[in-house]
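Can you read through this structure? Questions will come right after.
Removed from the display is one protein chain of the complex; every other protein chain stays in position.
Letters are used for the chains, namely A and B, taken in the order the chains are written, and counting of residues starts over at 1 for each.
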Amino acid sequence: MNIIVCIKQVPDTTTKVRVGKDGKHIDPGGVKFIVNTYDDFAVEEAIRLKERFGGEVTVISMGPERVKEALRMCLAMGADKAIQLWDPAFEDSDPYTTALILSKAIQQLPYDIIFCGKQAIDRDTMSVPVYLAELLGLPQATLVVKLEVDPNARKFIAYRDIEGAKEVIEGLLPAVISTQWKLNEPRYPTLPNIMKAKKKELKELNAAALGLDSAQVGEKGSRVKVLSMELPPPRSKGKILKGDPREVCRELVRLLREEAKVI
Amino acid sequence: MTFQLTEEQRMIQMTVREFARKEIEPIAGKWDRESLFPEETISKMAEMGLLGMMVPSEYGGAGLDTVSYSLAMQEIAYACASTSVIMGVNNLVCEPLLKFGTEAQKQKYLVPLAQGKFIGSFALTEPGAGSDAANQKTSALLKDNFYILNGTKMFITSGSHAKVFITTAVTDKAARHHGISAFIVEKGMPGFSIGKIEDKMGLRASDTTELIFENCRVPSENLLGKEGEGFKIMMAALDGGRIGIASQSVGIAQACLDAATRYAKKREAFGQPIAEFQGIRWMIADMATEIEAARLLTLQAALLKDRGLPFTKEASMAKLFASEMVNRVAYKALQIHGGYGYLKDFPVERYYRDARVTTIYEGTSEIQRNVIAKLVLSTED
Partner (left out) sequence: MSGNIWVIAEQRESELKKVTYELIGEGRRLADEVGSKLEVVLLGKNITHLAESIGFYGADKVFVADHEALEKYTTDGYAKVITNLIKAQQPAIVLFAATTMGRDFAPRVAARVGAGLSVDCIELKLDENKSLLCKRPVYAGKALVWEAILTRPQMASLRPNVFRPARRDESHKAEVEKVPVEFAPGEIRTTVKEIIKGATGKVGLTEASIVVSGGRGLKGPENFYLVENLAEVLGAAVGASRAVVDAGWKEHAYQVGQTGKVVTPNLYIACGISGAIQHLAGMGSSKYIVAINKDPDANIFNVCNYGIVGDVFEILPILTEEFKKLLAES
């Protein structure tokens, strides 16, 4: 199988978010980057499919020079090839244009299945996998927690995590699958595989190589634009109740009804 | 000069950090409280290649450099010092096998040790011979292709979990330390048994045991190196081992600093977070500075070793400074936690106990000073 995984490099979950000088992005100072949490499940699932059915896993990421490290991490996990998509014109792409850039790269490759993490933990949109499926003319299964693939029948069955239930859907390959926590347990790269990752192919493609015009991508091509970023207001100090358990419980119930009006 | 890690070294650091923080840190407290050996985690670490990091791949190792080893030890120790000492000793045991082992010994012992199929112990100390390791009493007598070992070893890390023990014994008493030889002893060899399992202040998830040799029959092909080379073999291994303990110290110290800063920002006194008090801020500044100094000394020693340059003095300096540093840092970190630091509820209490041993094992601070002084004074003027 030809398996493609789209990954994003994002600030570490422990990043202290501060608004940057431009008032639109976070302050990049001291930020450590990691492979997006949900993309680990995508890479793992791709490698497992390859181990089971044979084939090749290609990881793709749009982003500046630093994303090479994220791509190498995926190679160390067991992906075979990596492609970095970057061009200064790609800066500030919205989810739609990001998917457009990814779709152009994918169209140059053979593919049977495409994995994405369900969302990137920076912009949290969950939209890129859906746009990507649309742009490639493929069906999709988002929020997948269990996946069965039959490469001969070219079919998949996906268990999706929806509110209070799992939805089981069936469809034909190729398809875009967005991966949710619980799908698998991503492996840690072994130390020898980290060393081998350096020798694997990592290709770079820019706008021209993807046949994209700079007006189609980045901020220019975007349909949504960030105007400003702010930090949530600090919560005012709460009321702390101490003392006789019966008393404090009564008081809490009263406050919730009369002050907060939530009961 | 700045110490610049290579891309691979950074990736190793990131990978081991993620592993340690996700798989080890959340349960390290439980292991400590219940003195549980982290069996499952050790086998996961084996799969990742952490147990034979500097062993070439043809012998089942990860084929990495000492700098990477130091980075990995720091990350594991950050999460759990006990786990890091198990890892450290296993890596330590691989080294003499690689350098002095015959091809057959390497195939039989080094490969599975490096792959972590089983783990190893390093048995030098005796009840009456610690710092003065040359004064050991365990004897080995060659008889019909077997060495017959008699004696007791003390303080042996992983004693009750290891399968293979690199052990020293005296083959020629008159020759003093030139009369000590090294042997590969396997669990189950007749006359070999595990004695007391020590009840320790810290490192409670790592077992430290007595080993008892009562007419223990070790096949002569299990002699490591030549007769009389034992002391040299063990001392050479300890040079590298000291980089491991220095790294462990840096890892524990970093955990202390992170816990202390987190706490200081959250805890309020006199109407403000305690992190606002100069007295606390200066402690944090000193801690951070000392950790950085120790880290650089440690990586410097590792780099010298990787370049094939003499590193005994630097390894001793790193071990001395880092181990004393982590005790100062743990003290301050606990102090910043106030009364809560004295409770088992916060990990700093464990760090404090775990840190204590670093100035003792693999050569006490006093012995490190002896080594350093000797090397400093021996330079010609």
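Note that a contact is a pair of C-beta atoms (placed from the backbone, for glycine too) under 8 Å apart; a residue touches a chain by one contact, two chains touch by 3 or more.
Keep in mind that what you see is a predicted model, and the values were worked out from it rather than measured.
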item	value
Residue among A:Ile34, A:Ile101, A:Ile114 or A:Ala141 that touches the chain left out of view	A:Ala141
Residues in chain B touching the chain absent from view	26, 266-267, 340
For chain A, the residues touching the chain missing from this view	11, 13-15, 17, 19, 24, 26, 37, 94-96, 121-127, 130-131, 133-135, 139-143, 157, 159-172, 181-182, 222-232, 235, 238-242, 245-246, 248-250, 252-253, 255-257, 260, 262-263
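One rule holds for everything that comes next: only the chains that are shown with their structure count from here on.
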item	value
Geometric centre distance via CA averages, chain B-chain A, whole Å	39
Complex interface listing, chain A residues touching chain B	34, 69, 72-73, 76, 188-192, 194-195, 197-198
Complex contacts: residues of chain B adjacent to chain A	7-8, 10-12, 14-15, 18-19, 44, 47-50, 53, 57, 62-64, 68, 72
